[in-house]
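I have placed the structure first, in the form of structure tokens, so that the comments after it can refer back to it.
Left out: one protein chain. Kept in place: all the others.
Up next is subunit A:
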Amino acid sequence: MSLRQPPPGPPDPDDDPTGMRALLSSLPEPGPMPADLVARITASLAEEQERRRVPRLLHEPTRPHRPLWRTAGLAAAAAAVIAVGAGSLLSGTAPGALGALFGGAGGDTASSGAAAASAESSAGGAVAPRVDSSSADKALAVPVSIHHTARAYTSGAFDTQAAALLASPGDQAAPFSAEAPSIGPIGTEIGLRSCLSALTTDRYTTATADLGTFDGQPAAVVVLTTGAGHTAYAVQRSCSTGHPALLMGPVKLR
């Protein structure tokens, strides 16, 4: 009787006469990813996320989608305006009647002029953006940065301190994807944007927020950059849509 030899092949990984497998598996884990690296990667992912979103927004129409039937209605209204307008010029009809006619056909554009309506219809919808309807999209496309310096801002030196934040914001904090209980909604990008919508309707190009204290209480300082300069606000960390929780501001920075 002969012993059957095992088939030739790679060694069984469990068969380890060297003892190295046991040694390697007994080494302690390196521990969690360091916080600074978590913050660094989270920030770069947030940037990437922003980059992914901005091109989409830039290519979206800057006005709400209008159903085809309403566009057709506008075109018909514009044609009616031209026809009636020409007639009224000849007959002296009051302009108010034209507005009523246009409003009836165009719905939400009752306050718009006939010139805008005809531009929209003649350009196939490629009309200049209306600020009110596009502001939300534009706000989303604006880069925001969140810092967590824990600076102690005071009402007495607020303008200087806010200017210092702008000059040297420090490393960007990891933007929390979910609200951190100790920080509040403003610690997230969505939360900050919602706070900004409560603070101002002005157009701004960048927003910088710093989580620190204001006169001793937890707060966030927000600096908005507009075409006219920089404006700073101090808000409670509960600041969100419809609830600015303003502590100070707006303060124009020099």
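Note that in this section a residue touches a chain if its C-beta (ideal position, glycine included) is under 8 Å from a C-beta of that chain, and two chains touch if they have at least 3 such contacts; residues count from 1.
Keep this in mind: contacts and distances are computed from a predicted model.
Per the UniProt record, the absent chain's protein name among "YlzJ-like protein", "Deoxyribose-phosphate aldolase", "RNA polymerase, sigma subunit, ECF family" or "Transcriptional regulator" is "RNA polymerase, sigma subunit, ECF family". In the full complex, subunit A contacts the hidden chain through residues 9-13, 16-21, 23-25, 27-34, 37-38, 40-42, 44-45, 48-49, 53, 177-178.
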